[in-house]
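Missing here: one protein chain of the complex. Every other protein chain is in place.
Let's turn to chain A:
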Amino acid sequence: MAERGGERGGERGGFGRGGERGGFGRGFGRGGRGDRGGRRGGRRGPRQEEEKWVPVTKLGRLVKEGRINKIEEIYLHSLPVKEHQIVETLVPGLKDEVMKITPVQKQTRAGQRTRFKAFVVVGDGDGHVGLGVKCAKEVATAIRGAIILAKLSVVPVRRGYWGNKIGQPHTVPCKVTGKCGSVTVRMVPAPRGSGIVAARVPKKVLQFAGIEDVFTSSRGSTKTLGNFVKATFDCLMKTYGFLTPEFWTQTKFSMTPFQQFTDLLGKPTKGLVLEAPTETVEA
């Protein structure tokens, strides 16, 4: 397992080498420092697993059998996702990137104990994004753990229009604000072509989410970039929590996948099917 950490380091060095300071074998283009132009680093998709996934939870079993095809079915019923392999299976285009690895220290009698904290953002660039934070004694462990936690926290992002509803949604549907610690981040819909108007760090998260244009405004101690990133993520989580007129109609409830696929209930009922307002094109 140690060599894979080294490998990954080598990969990133290969991408981000140009324009780095020094240029002598800086293996790790850390956090995209000095890399403008949106380098979407990270490995492409799931690597070959040495061991097959044996699902632990009932939901995992259903996903493995292929009874659940889209992650939206899980979001619809707010089912907790406890296995990262579920997300890997259902969202195949997930890319990950390490935003930052920072040492955190603790004073002990024998000196300082250093651990590494890794921030990883995953996303498919089309409405799904996740953020993972992990502390560990070694860098590779922290990165691996953070990727898993990021996949576990993948959420859907709602996109909408600024003005005319032509083409695909490109910006946030309304003004939303997210908060973490003292940092609040406010996202405001922007016209097409504005691009993401944000600081470098939250811009990455927004790119992974698939938002093309947005104005942002932040407040608080944004120097604490950990909180800044988490506030942006919190803001993105809230896009689907905002009640807009499209959701004013009565919800038609449908069966959860557990009820649907249990054989105890015998024949599946035909009546209840939910027509959720699809978010790609708003009515």
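Assume contacts are C-beta pairs under 8 Å (C-beta built on N, C-alpha and C of every residue); 3 or more make two chains touch, one makes a residue touch a chain; residues count from 1.
Here is the rule we go by: contacts and distances are computed from a predicted model.
Participant: Per UniProt, what's the omitted chain called: "Programmed cell death protein 2 C-terminal domain-containing protein", "beta-aspartyl-peptidase", "AP-1 complex subunit gamma" or "CASP-like protein"?
Facilitator: "Programmed cell death protein 2 C-terminal domain-containing protein"
Participant: From the list A:122, A:176, A:201 or A:214, pick the residue that touches the absent chain.
Facilitator: A:201
Participant: For chain A, which residues lie in contact with the unshown chain of the complex?
Facilitator: 1-3, 5-6, 9-10, 26-28, 30, 33, 51-59, 61, 79-83, 100-104, 106, 115-117, 133-141, 145, 149, 152-153, 155, 200-201, 223-226, 256, 258, 262-264, 266
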